[in-house]
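Pasting a structure below so you can have a look.
Removed from the display is one protein chain of the complex; every other protein chain stays in position.
As written, the chains take the letters A and B, and residue 1 is the first residue of each chain.
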Amino acid sequence: MSTTVDTATAMPSRRRRLGTTELVYMALLGVVVIGAVIVAISGGNLLSTANTVEMLSRSSLLGFVALGQTFVILCRSLDLSVGYVMALSSLIGATTMAGDPARIPLGIAAVVLVAGGIGLANGLIIAVLKVNPFITTLGMGLIIKGYLDTRYKGPAGAVPEAFRQFGYTRIGFVPLSAAVMLLAMAAGIAYLRTSRTGYHMYAVGGSEDVARLSGIRTGRVMITAHVLCSIAAGVAGLLIAARFGTGSALVYSSGYELDSIAAVVLGGTFLMGGRGGVAGTLAGVLILAELDTVFNVLQVDPFFKEVLRGVVIIAAVAIYARRQVERRATRARFGGDGDDGGTGPGRAPDRPPDSTAGGADGDQVVAGHGGDR
Amino acid sequence: MTAPRPAHRSSGASRVAGVASALFGGGSATVFALLIVIFAGIFAMNPSFMEPPSLMAFIKNAAPLVVLAIGQYFVIVAGELDLSVGSLVGTQVVIAAALIDGEESRTGPVLLLMLVFGVLVGLVNGLITTVLKVHSLITTLGMMLVLYGANRLWTGGAPTGALSEAFRQPGRGGVEMPVVRLLPWSLLILVAVVIAAVVVMRRPYGRVLIAVGDNEQAAAFSGVRVWQVRTAAFVLSSVMATLAAVLIGGYAGVTAQVGEGLEFAAITAVVLGGVVLGGGRGTVIAAMAGALTVEALFTLFNQLSLPSTIRPAAQGLIIIAAVAYAARERSQPAPPVDDARPEPARS
Partner (left out) sequence: MTASTPEAAGGGAAVSTHLLRMRGISKSFLGVRVLHGVDLDLRAGEVHALVGENGAGKSTLMKILAGVHQADSGTVELDGAAVAFEHPLQAQQARVSTVFQEFNLLPDRTVAENVFLGREPRTRGMVDARRMNADTAQLLADLGLTWLTPQAPVRSLSVAGQQIVEIVKALSYDARIISMDEPTAALADEEVDLLYRLIARLRERGVAILYVSHRLKEIFDLCDRVTVLKDGALVDTVDTATLRPDELVRMMVGRPISSFFPDKLPGTAPGDVRLRVTGGGNDQLDGIDLEVRAGEITCLAGLQGSGRTEIAHALFGIARFTRGTVQVDGRTVRLRSPRQAVRTGLALVTEDRKAEGLALNQSVAANARLVLDAVDPRRAAARARRIPGLLSSLDLVARGPDQEVRFLSGGNQQKVVLAKWLATEPSVIVLDEPTRGIDVGAKHRVYTLMRELAADGVAILMVSSELPEVIGMADRVIVLRDGRIAGELPGGTTEEAVMALATGQVPGGPMS
């Protein structure tokens, strides 16, 4: 029995596995470099403090939403109600605080409670009633929309000055909101790597049956993911309230649900669950924010921006898909295919069947020639 | 050994049951029940609704969504999604208004151009999804952004031009007739589309399409060109969106908001019809019934004089409830494939 071969086969795939997140950060670096060059050509400086601050504050809002979206997508779910949860949260936060600094904790608690409750409802409907997540969260979004349209005719509530600092203060060149977002991202990474529920999110997304047979309460994991997702969207809503100074129902038409999904997928998380992580999502968010900043500095027409964003998202995901295909390919046993003019080592196609490694090859079967089909 | 056993027995009763299950089966019984309940509700509120003219008005109003739902059905049953149809409808209406600009003579060429544009959008959606292997949610989301941006970029945010009278006929016009007074063109178009869709699904293409949605690999190994079949589904969806644009443009005219949210309405309608997201299950008739149900729901809200703002909430509740009910039906324990058999194999 050749016992060393299998570890050898395991090594290359581990290297490839690390690759996806690396690739996303390389893409981020590429976007920054290319963007900086283009901006420099048109006489600006992308990396100036003002532009960096703008990029970071742009990223914070989407960052919260995408962080939450990562959890549900890892579980092979998705959340189309986040935009409405944001809008509702901004209103609840602002009206609860009602301009009184003493009521800030109350406002935050109310938002966490309401948003968490919505997440709980989403999770319960998906996990217990077995309704498709797409339909569940679409329906939930409509329900919240109906409530918002009926209850609030315009901006409502007032955010006390102290809380508005959340929207405006900077620590050096890092806006407070972005710092909080980065902390939340770090907490998200830690959560997925060190909590059992985090581990189980990968399992539920990878295969719900396997997870259940391993004794994981899949429903609870799914519900937890949705509660976290909605609370993250609630925090984003609070941030909006802090920026505007008041709650606004109109946020829901800004398309955050689809933007956040795009950021997550751009970050290398598999839309069908079980693979990916928060680190990639952060890169995805930063890529989208940096693109936005570049377009802004270059004063690109806002509608043309939409077009470019659509193209970039598709192109990025197409590149990941290509890597995915390569990853699945089986290892070659014979090199030097005849039809490409001999780029390979060029073994003679008519080699006698029993030349060099006859007996030793037989053992390799154990080690992995079965392939991973 | 094995006693030869007739593999197919067909008595009259089982044949009727077969036809019924072909039409209404596969988890779609819920939608027909719901449709009947809603219609009964509308009728109870307003008995005149069942009079032909108001029924015809209902059809005229519902036709675009039914057409979109049928297009979406082709994509969903093949295991994909098309989020770009809403912005495609909007773009097509804007194109029509800008290019026709009130000139009757341009109607024909512009319609042709719209058709070409629709096919093109479907081809791009399909090829990116099948050849570049991008998940269709992302592909069509990207297409939605591109179309939305391009549309606004072109018009500067406010649509220009005007539709011709001929262009508006299919959406709002009809044939003068006794009883119904006006038989709308949209009803005739709708009937034609539904019949065509049912025929397509009973043809080899339709069966191959469902097989691709059910098990892509088995289909490919059976000689199906999966990429072609799926791409064609996206093209069908875009063409249906183009037709819906003609109907909506005629019925409601040109605004900047035309088409907004229609993709979700269409997906909702299809899923409400018991068609499973992920592919391989459900009938086109049920998808059509789903669209009619969504529209009937809106009519019921009108009858109840529900404030327009609360309607989305009611809609959301009903969708979740209906799909949950259908899911409950489907999750009845099925016998495991390996052990349970309808009859013992040997006697």
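Operating definition for what follows: a contact is a pair of C-beta atoms (placed from the backbone, for glycine too) under 8 Å apart; a residue touches a chain by one contact, two chains touch by 3 or more.
In this text the structure is predicted, and so the values were computed from the model without any measurement.
Student: Of the listed residues B:Y205, B:F301 or B:Y325, which contacts the missing chain in the full complex?
Tutor: Residue touching the absent chain, from the options given: B:Y205.
Student: Any idea which of A:V37, A:L183 or A:V210 touches the chain not displayed?
Tutor: A:V210
Student: Touching residues of subunit A against the unshown chain: what are they?
Tutor: For subunit A, the residues touching the absent chain are 1, 3-7, 9-10, 12-14, 17, 193-196, 198-200, 202-203, 206-207, 209-216, 274-275, 330, 332-335, 337-339, 347, 349-351, 353-354, 358-359, 361-372.
Student: Under the stated touch rule, tell me which residues of subunit B contact the chain that is not displayed.
Tutor: Where subunit B meets the chain not shown: residues 1-2, 4-10, 14, 18, 21-22, 203-205, 207-208, 210-211, 214-215, 217-225, 280-281, 333-346.
Here is the rule we use: only the chains that are shown with their structure count from here on.
Student: Whole-Å distance, subunit A centre to subunit B centre, using C-alpha means?
Tutor: 31
Student: What residues of subunit B sit close enough to touch subunit A in their complex?
Tutor: 83, 128, 132-135, 137-139, 141-146, 148-153, 157, 264, 267-268, 271, 277, 307, 309-317, 319-320, 323-324, 327-328, 331
Student: Quick one: which bits of subunit A touch subunit B in the complex? Just the residue numbers, please.
Tutor: Against subunit B, the touching part of subunit A is residues 125, 129-132, 134-136, 138-147, 149-150, 258, 261-262, 265, 271-272, 301, 303-311, 313-314, 317-318, 321-322, 324-325.
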